[in-house]
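Questions regarding the structure given below will be posed in turn.
Yeah, one chain of the complex is gone here, protein chain that is, but the others are all in their spots.
After this line comes subunit A, so read on.
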Amino acid sequence: MGLRAPNVLLTRANRIKSKLQTVLEAKVLEVEDVSYQHAGHSAVRDNANETHFNVKVVSDKFDGQSLVRRHRLVYDALADELASGLHALSIVAKTPKEAGLS
């Protein structure tokens, strides 16, 4: 994915996709912005949007890793986003085998 525009102009969903793809070499990658479900949530201030996402990643890098470590890989890849308003992720992290891909 060639980034022609500065990062800030991309949606957060696209930034998340791009970062996870780069770090995890995902075989399957789905990112869904579900911030609307959390509008009015105490942590969502100032009409902030792009706060809550569902992420599904299938990656060989999860092989042999516990769920905690898989989620950490995802969180680590998105550290900048988490520091800039990304509030919560719902993560499904599977190996290709678990996802029935191989």
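Keep this in mind: a residue touches a chain if its C-beta (ideal position, glycine included) is under 8 Å from a C-beta of that chain, and two chains touch if they have at least 3 such contacts; residues count from 1.
In this text, contacts and distances are computed from a predicted model.
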item	value
Per UniProt, the name of the complex member that is left out, chosen from "Glutaredoxin domain-containing protein", "DNA sliding clamp PCNA", "Small monomeric GTPase" or "Skp1-related protein"	"Glutaredoxin domain-containing protein"
Touch with the omitted chain, as defined above, among A:V28, A:L82 or A:L101	A:L82
Touch list for subunit A against the chain that is not drawn	38, 41-43, 67-68, 71-72, 75, 79, 82, 87-92
